[in-house]
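Of the protein chains in this complex, one is absent; all others appear in place.
Labels A and B are assigned to the chains in the order they are written; within every chain, residues are numbered from 1.
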Amino acid sequence: MSASLPMQTAQVSEADHQVVRVPRRRFRPRHLAGRVAVNVTGLIVIVVMAFPVYWLVISSFKPGKDLLTRTPQFLPTHPTLANYADALSRPYFWTSVRNSLIVTLVTVALSLVIAFLAALAVSRMRFHGRTAYIVMIIMVQMVPLTALIISLYLMLNAVHLTDQLVGVIFTYLAFVLPFTIWTLRGFVGNIPPELEEAALVDGCTRMQAFRRIVFPLVAPGLVATSVFAFIQAWNEYVLAYVLLSSQGKQTLTVWLAAFTTQKGTEWGPLMAASVLTAIPVVVFFLLVQNRMASGLTAGAVKG
Amino acid sequence: MTSTAMSPRATTQQEPSGPSLRPRRRRGDRMPYWLVLPSVVVIAAVLAYPLFQLLSLSLQQYRLKELLKGKGEFIGLKNYQAILTDPFFWQVVLRSVLFTAVAVTATIGIGTGIALLMRRMNRAMRIALNVVLILVWAIPGLVSIVVFQWMVDFEFGVVNYLLTKLGLDFDKHNWFENPVQGFAVIAALVVWGALPFVVITLYAGLTQVPRELEEAAMVDGATGRQVFWNVTMPVLRPVYVILTSLSVIWDFMVFQQIWVMLNGRPTPDYYTIGVYSFVQSFGVNDYGKGSAIAVIMVLMLLSVTWIYIRQMVKIGEVK
Partner (left out) sequence: MKFRKLLIASAAAGALALSACASGDANGGSSSPATDAAGTLTVWLQTDAQQGWPELVDAASAAVKKQYPNVTVNVEYQTWPDHLTKLDAALAGSTPPDVVELGNTEMTKYMAAGALADLTSQKGNFDNSATWLNALTESATFDGALYGVPYYAGSRAVIYNTALYTKAGIASAPATYDEFISDNDKLMAANASDKNFSAYYFPGKNWYGAMPWVYDQGGAIAVQDGGQWKGSLDSAEAQKGLEALKQVVLKYSKADKTGDESKQDQAFAQGSIAAIYGNGWERGVIIDPKTGNPDLKDSLGAYPLPSLAKPGTTMPAFLGGSDLAVTSKSANQAWAAAWIKAFTSTESMTAMVKKGVLPNTTSLLDLVAPADQPFAKSAANSWFVPTSPNWANVEKANVLPNMLVDIFTEKKTVAQATADASAEITKILNGS
């Protein structure tokens, strides 16, 4: 990618690097008016994006008769924790949480390692079959999952991997990998190979060069892809439902589906449960974000 | 997010570059094969057989009866013929293309705006926006669709309530009676749901753009727009290629949002290719036809994203 940067920008950077590094300023508008405009627009964006989430959260605190009212209740007039109590008291909640965590974390960890290796190869190296590999990665994402479910089940059943978390993890990996490889490829591709090579010339081992130079620069990409992988695995329903048969093995999304019976769906408890299932995702994101951010600073300083 | 921490990276840009310093491009190096091996193994192990089955089923008469026997009847391209000669299918394709064009443009446009805005916000707001985005993303799809459905409900919807409060006549307004309005609501839901992914990925990409380059260009008198197109965009191009292609893929296959929003009973005005394939095939157990539709969808998506894919492949080879 670095080679496709327009020439003039490369020249600019040559010319200014000593000068510009001194101010170390943040990318912020200088004028007060500009800053106000930015923050007001930002606030509007936050409110619009957050409103449906807000509606979900307050609904989870409303009793049944207040869920749909002709005059909307922007704050619950009869706040209650009954929905949460109901959701938490259902059988298999904690086993489902555990299963979901195992499946998701293993999928994320494996996918990051595997995808990072593949991204290095694809973005840095020339080899026979590279084009075919990229086309395969892209095409795999275009196939609708529903069309593959039955074949997947039959295959895993034949090797006794149905009703096993391992089977689900492998399947998720295959569906998450194309995206993670593709995205990391973009991030790795943006790192000039010269940088690493310079490190090698300076006497670093290849591992050190990776750790000190490549890894920190790819970190934001790793955050984005790990969150993607986490959410894909955490929220997947159909595969988990078809591949896992015993309730002790089910994941959270399958557990959520049991809120719908012949009599309809119990929306209050379902919304409370959805809020609960969203919390680990947010926690994961904040953790990863902080880790990566600190790793980033450290790496950058060393580099 | 540490925006300042990224600045030292700019120093890397002017390392001397010369063709002589590229030891790993040697031919015959086995390294790349070892690196891609794990991913090839996983993807092939899980997907090779189902994908082969998909192609094979699309050439067979394969319904519930055949599924039980595990054996279908080979009928050549008859499934494809039946689908491609149905004029309704082409209406549906056209509707899907229009929907995809609108939704993808909105997703990428608004996403870019928010990502750029995020760089200029103060820290507290950025964190707040980040958390909101993650929450939007983390809510199970089905539930967020139902929340939207409630918000635009004709009798109890908060949207009609607020619009009426503003003095507009939206009391008992039915958003789904007119498919154009209905699709506007669905597009809003789809874009809203896709924004977290787009913004977070774009923002991560933006951190790779050397600040010094942009600022120097500003100092040199370039307008904000020029800086974006000439400095920021080239670095972000691979990320844009990915985001646009994925949005095209997802929006073209949109199913769940329409299906759930309309309580599993969309009228034919609301059929997109995703809904159509479900209704015509998976819902009534014609696996042969369902597979054929899936194959047709892949071919259509490939033809649309082909330009991008070629660029992807090229990007690497130029180096």
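What to note about this one:
Here is the rule we go by: contacts are C-beta pairs under 8 Å (C-beta built on N, C-alpha and C of every residue); 3 or more make two chains touch, one makes a residue touch a chain.
A quick note: this is a predicted structure, and the numbers were derived from the prediction, not measured.
Touched by the hidden chain within the whole complex are the displayed chains A, B.
Touch with the chain omitted from the figure is made, among A:108, A:134 or A:149, by A:149. Contact with the omitted chain, checked across A:54, A:93 or A:241, is made by A:241. For the chain left out of this panel, the touching residue among A:49, A:176 or A:254 is A:254. One chain of the complex is left out; on chain A, the residues touching it are 63-65, 67-70, 82-83, 86, 91, 146, 149-150, 153-154, 157, 237-238, 241-242, 245-247, 254, 257-258, 260-264, 266-269.
Where chain B meets the missing chain, the touching residues are 63-65, 67-68, 70, 153-156, 172, 174, 176-177, 263, 265-268, 279, 282-285.
We adopt the following convention: only the chains that are shown with their structure count from here on.
Rounded to whole angstrom, the centroid-to-centroid distance between chain A and chain B, based on C-alpha atoms, equals 14 Å.
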